[in-house]
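Every protein chain except one is present and positioned as in the full complex.
Moving on, here comes chain A:
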Amino acid sequence: MKRTFPSLPLCLLTFLLLSQQCTGIRWLALSQTAQHINKTQHCKTLPGLVSSQAQLCRSNLELMQTIIQAAREVKKVCQKTFTDMRWNCSSIDGPKFLPDLERGTRESAFVYALSAAAISHTIARACTSGDLRLCSCGPIPGEIPEPGYRWGGCADNIHYGLLMGSKFSDAPMKMKKKSGSHANKLMHLHNSEVGRQALRDALVMKCKCHGVSGSCSIRTCWRGLLDLKDIAIDLKTKYLSATKVVHRPMGTRKQLVPKDIDIRPVRENELVYLQSSPDYCMKNDKLGSFGTQDRQCNKTSSGSDSCDLMCCGRGYNPYTERVVERCHCKYHWCCYVTCKKCDKTVEKYVCK
């Protein structure tokens, strides 16, 4: 009996390690990588990668710098987009992710979607600017949306971005090992796809009609300039209307279906989550909540950043701060702006 007893903790430890490895956004830890990846040996030392991601790293070394950039973008854009919410992406700081992102909450749904969009977006942009030489200009799509509609420019950068991006970011969810919950995998894959779809939608060609008095004899199309921030705002809207799901048998296999609504399939463009979120008011390490103590709030707002909501009714403290602002800006032909610096005292509020 004593022989079998010491092996039990070892089994538990192994199980936990394997479980931890199944979280698909651990690659976001790359945002803190300082070294330049130019040798295959570096792939082994990168934090947060599963084996198939490390393999992709070795075979696409050039791509890794772009992926690191994507990880940084996710953190920056996420925190900016959620500045006015109690949960403000402060837990996106790998490699030690907090439980809220690991439990399949609404917040994790947003992060998965944004990560998938960001990695594809960053790769596509790197293709456009010529930083990546791997991507090639694919053949012009054969299908023509309508007569007179003609493509301009290289249409395939986004395609390559979506392809390579999904290969990398979805890799952990597609591991064949029977570890981690199948429901979690389905949820994460679904939310990642929602993020990529949001990116596709943002990239729809812009077209304009030209003709006598605004008729449409000629139509010119060009690629719209886009920014990841706009996609994040779109995903935030989806986050606010996300749907709680359960893992339920449908036909011969289990599917994710909405929990509270009458039976219908999950829509392709809605974010889903399995666990309800804490209220994020008080600090709770077990739930991954930082709490809102010492968070800045807006006294005059009636939205989610208002002092009442942000501070959860605990009250707030005012303080004054000296701010240096640009003022008396002048435009010089052509083409730059010069400004003077002005000191200004502003009153700010933080939660008790």
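One rule holds in what follows: contacts are C-beta pairs under 8 Å (C-beta built on N, C-alpha and C of every residue); 3 or more make two chains touch, one makes a residue touch a chain; residues count from 1.
Rule of thumb we're sticking to: contacts and distances are computed from a predicted model.
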item	value
Chain not present in the shown complex, as UniProt names it (candidates "Porcupine O-acyltransferase", "mRNA export factor GLE1", "3-methyl-2-oxobutanoate dehydrogenase (2-methylpropanoyl-transferring)" or "ATP synthase subunit 9, mitochondrial")	"Porcupine O-acyltransferase"
Contacting the left-out chain in the complete assembly, out of A:S217, A:S241, A:S302 or A:T345	A:S217
Full-complex contact with the absent chain, from A:K208, A:K283 or A:K299	A:K208
Where the missing chain touches chain A, by residue	128-129, 146-148, 150-154, 207-225, 227, 229, 331, 335, 337
